[in-house]
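One chain of protein is taken out of this complex; the other chains stay put.
Now for chain A:
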């Protein structure tokens, strides 16, 4: 009865206890049940009914326990509920202590190695004298139970150690707890950790934080779905896309923050960074290793004994090589380079101390380098098209000349004829057979006479073509015959013979023959028309130039010394100067003072032709090395400008009398017309602009245009070619 009632009450209180501290009850369930049985007597406390434990005869161990417990309880009977609780905890403490003890002996998980029966209810052995088996398989006998309740009570009363004595059910022996064990039990009963040194308030280590760590917290490999695109997300996105497409939802507008809202602090510095990049100075390069540095150089790179001696004698700074080339049979045998550190140091010094100059790149617009020349279109008029072709000659036309009036054109050809053409209709008005290849023709520049000088072989002929007013013809006849009435011609120089034409030649218009000792190459008139000069190129004598006076039929050689092969000559149009072009230079002589005033260096290999500006201060000169040089006599004796427009040798050059034009004829079959304005202002240099390339002649025997001359009044240019034609370009 008591038991049952106690049990129910106990159960009730137990439930409450379990609710409070279930933890303690897990492992000790069987023991608790034993206790329940034991403590069935006490109403108010769980362990109070120790006296009843004796009544539990069926269970020896339990009774043992009860006895001990009972003694405990007895000791503290009358104390408050806390004490009871303490006891209860103490009991748990015993099992804990036991475990600890076991661990001291053995680290294995086994409960008790002394008794091998395992974790079974011990009442199964209550009818046996033994309580289990030891490791050797021998029975463990129950200790002789001689204590009864009285002994127990007495023990409880007398034994001061009673409260700390606990009964070991498995061995059936009583164990007295040590102070440490009691302390442990007390700690546990207070709800503290068993370990004294354990600090339960240690700072928490956050393993799973928001920080991304380089190493994974767990070692678990990443699962597959983290590698494959999520289908659900895809589905969601496609739904959103569809909705946006259908216009069901509108995507949020992204506000354009690009301009206005933020000030670009580095907008201006960006370029400075670029500038720093531009300022980059590359380090001087190390010369690449050569054969000397090879570990196995060809024998010629190895030092001979003398070289070696020399190398050793030399100051290290003067040595050609900072090391001695050596030969090794294999790369394995190459020792460490002893100079390595030194060499690196030198290199660092080089980089640090080497003065490096920044090469300033000059950015020049190439168009700025071209001089600002006016457009040819603005320099009209100049000849542009071939208008007339004068055909009739059968040989190359070496020389042409236009009458001062501009009405007639005379041409001398290799076919031995001199032809007179009407300029405006290209009709040949007259043909004079002179019997020899004509080298040069020149119309008398004086408009009051009408005479033509023709140079062929070694003769200079004076023709009166009678293509002018009767007055003019008359005056020219008078000029020619003036000498006859006067005294006999003073033959100062015996080598030149003047003779008059007779008979048939007279009818043809021939008037005078001036016989020269050598082949005449060129004939030119003085501007007044009384003097003419002829050239007989001869490198060996001083007898190369003659100046003839027509009215007095006198000839003289102005030069007493040979200064080189004379190519061409010219009179100054105004002053008494005489231009003589030799192979490489032009000499200007003063005829009055009989001295040389200037020598122009042409910088060309072989002068072919020369023309003097009507103003007299400028000379152009063409050469066989394709060059045309313009000399400003006031400026320098060097060419003011060299024009290299022609592809082949320049054969003839000419100035226009009125227009600022000059032309050059070349073997490449072209005539190049240039604009050349000459200013009265001495400070202003002539303006030279090439304006037109005129083509019209056919190349014959590698010869193109042989002579060029301008019309005296119109901006027209005549050119005579090797194809036996003369062209007029207007």
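Keep in mind that, in the parts below, a residue touches a chain if its C-beta (ideal position, glycine included) is under 8 Å from a C-beta of that chain, and two chains touch if they have at least 3 such contacts; residues count from 1.
Just so we're on the same page, contacts and distances are computed from a predicted model.
Its record in UniProt calls the unshown chain "Ribosome biogenesis protein WDR12", which is the match among "L antigen family member 3", "Ribosome biogenesis protein WDR12", "Hemoglobin subunit beta-like" or "Transport inhibitor response 1 domain-containing protein". Considering the full assembly, A:427 is the residue among A:427, A:528, A:599 or A:647 that touches the omitted chain. Check A:471, A:507 or A:594 against the missing chain and you find that the one touching it is A:471.
Residue in contact with the omitted chain (choice from A:121, A:143 or A:381): A:381. One chain of the complex is left out; on chain A, the residues touching it are 380-381, 387-388, 405-407, 424-427, 429, 469-471, 713-714, 730.
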